[in-house]
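Here the complex is missing one protein chain, while the rest keep their positions.
To keep things simple, chains are lettered A, B and C as they appear, and every chain counts its residues starting from 1.
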């Protein structure tokens, strides 16, 4: 994963370590930051992301909640209105569906509804699950629903460096932020500076420069898109790989500049296509380009996520299918190259914990 | 509103009358059909759509519910699994956000999750509100969120004829169907045959043929798009106007055929743009056309819906702004024609009931 | 008996609410208030009685039927009326309208048009108050319909679990829109239900402003002193007007004038008026009338928001 930092003496963290560090540093900086959610104080500590925080900051600032997603979201909003900065954690994004009323009818709207009087600085962390039979109700990626609603911010970092910076930015931001994590990124590592830093919202990361095609990968698909780009070198296709990082606001400028250069765009979302983030990006590009570009999108199959491993694999794009699609967009539909590797090693190697 | 029917002796109904007739006829045909929701049995009878049904079919088949959107949706799903066909009514779509968990995690998924064993034939009727200070929480149009999720059907008829046929189809369908109504369509009238008929899902209605530009209007915007097309005649622009009626499945074929003819597409949604139905249509067209087409979308402003009338007006597209945009797409950006009329007469004349 | 000053305060508070809402009802026909209005006429005693017990720093949350709460807590009347008119001088710059009132300076933390939402928000505010030792008591007003919602259960549970400084005020006016309470639940036992969560609960009959004031006062004092955790007061009251809109609704047939009669007969404003010296009544009546006249004039004369305001306040 390329980050801006070129230190030789690199400090390497995993994604959960980066998330934990961001949380801890912000909690030290601002005693209004609190962490809440089902299991945040338990021995597994949400994949370690909240480990030790309760010991450090006490039971009032780091607390387990009852299984009450709607009420606890409303509670976080009210606390935020009184000056706290709650981070509400959900171990699966699927469960956030219980909190849509408070998130969309209240959190997203209060600032506007009250003419600017009442900001709602909450961060909602939630995990997209995958692999080992997560199945229909533990695998959903609902970021596009939140992108749809004005007043919410949505970020989905794909590496530890971005995760730390985006989380710090989210905590400091005065708006409700949906902070989207992916279970398969938990073992990923990258350089992460120790000092706190905030990534700006609305700034995409160009992971690799290229000239033939632009590939955008969202969340975990940023990893697969990057892998696909490496495979594509084999057939001489030069792919520019972009990770939007911030989905709302979206860095359309960087995307348009890239597409202007390559003339081709493949968006690979870690989610369903219909009315998804990929639809949005394609539509925005189509509205804004003058000369014709070739546009495609990939993502979840238009079905419920099946549990059985064989079908589950067909549900997701992977580096191989991405590379094949990109190659065909560049070389024409008849191109029949298939890279040897499939990619998605995180998925095949995954064995929990869930 | 043009319908396929050319009877000379036309039977004219309002939208609520058509909805009520469809419900009544299906309840007579199938004693498993039940109607439930907050206020369905009250004196106002959801704008008259449920008037007299309880007297006719009894309190067990037509009943008011507690204010428990999530639980009552789950209840409807369970009843459907046992063979009933519940129609669950919400007087505003905003309140459906309380039921996302049951709709998306359960209703949309059960058939697939259980390998085909457990269909969930429910119909969820809900109203998009507008005008007279509906404001942030009584104005939302969330159809794109439901389009995003495999397993759900979504329909949004814009006239009484389609409303009756689509509701009958929805009740007979074995899948969960989101049946989207718009408050401002309540006074609209059209020919509605007395005998029951079912509109096929996935079939768009071409409201007017044209050659210069395709304008798609969704829900109430179908009315405004049609009006805009009439204004456009003044400047010699021939617009083809399409009402998708069914949003999931979407009749892409009809849309692509139209765009192939006109080379220009303007989608006017009655909802937000980002990751919305308009993004989906633009993306699908962009992916599928060979020769370049000009693509634009209009919809809610990217803000929360304000209550005050002056700002509220700017929040929505209307026949005038649609006509201006369409004309510029055809004649070029410098075209400065503005039709005299604004359209949206339903909105300016609206005075409740809410 | 409470002291005369309190009686006067309560009288004035209720009169302001009644006066503003009566005026709204009177002028609604001229279409200047283009906003659904949920009048609290008949329920003034609840907001007045409760809010009189609060300090300025205390914070209240309410519902779309919130004029009375906003005014009783000290919300700016000019800004409220201007809000109903959709003017930029409104408490939410016209963006909220009647259902979304706010006045943070006076501890009005917001009202909501989605039933039940502010109950959870209030619990969060109470959590913040406790965590930061602000000494602020939170009060949330909601109807008997809100009790049906799951979020009510979740909110009571959490408030009791964390022993939060909050008073739940259930304004039981017997109906959710047109649905009587026993069509929505098995028994008339909201207090008993609340107690099971560990919330101290009591019903106050008869829309009695003095009783409300006294008993809520005790609850607030106990909470403020740290002696006790959350309380719920179920206050029996009655909505005189239609659910939404400026008029009456006996024509709908779901309730009768006879049902209302005992409530109008025991009108709390009349009741207190009889306990205050005539000259004081005259003075207060005149002051309140002048305040209301001024508020409507302020609203009439204020400008609408500029078109660019449409795009302001989406993000902060």
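The working rule: a contact is a pair of C-beta atoms (placed from the backbone, for glycine too) under 8 Å apart; a residue touches a chain by one contact, two chains touch by 3 or more.
Predicted, not measured: the structure shown is a model, and the values here were computed from it.
Just so you know, the chain we are not showing touches A, B, C across the whole complex.
Of the listed positions B:14, B:49 or B:101, the one in contact with the omitted chain in the full complex is B:101.
Touching the chain that is not shown, out of A:200, A:236 or A:302: A:302 (per the contact rule at the top). Between the chain not shown and the residues B:118, B:198, B:235 or B:335, the one that touches is B:118. Annotation: of B:18, B:77 or B:229, B:77 touches the absent chain (contact as defined above). In the full complex, chain B touches the hidden chain at residues 32, 34, 60-61, 65-66, 68, 70-84, 86, 101-102, 105-106, 110-119, 150-151, 153, 174-175.
Residues of chain C in touch with the missing chain: 148-154, 157, 160-161, 184-187, 189, 192-193, 196-198. Chain A residues in contact with the hidden partner, per the touch definition given at the top, are 38-39, 42-44, 64-71, 94-95, 98, 132-138, 301-304, 306-311, 314-315, 351-354.
What we mean here is this: only the chains that are shown with their structure count from here on.
Among the chains, the centre nearest to the mean of all shown protein C-alpha atoms is found for B.
Among the remaining chains, the Cα-based centre furthest from that of chain B is the centre of C. Rounded to a whole number, the gap between the C-alpha centres of chain B and chain C is 36 angstrom. Centre to centre, using the average C-alpha position, chain A and chain C are separated by 42 Å. Between chain A and chain B the centroid-to-centroid distance comes to 31 Å (mean Cα coordinates, whole Å).
Residues of chain A in contact with at least two other chains: 70, 101, 105, 112-113, 150-151.
Chain contacts: chain C has residues 90, 92, 94-96, 100, 112, 114, 150, 314 touching two or more partner chains.
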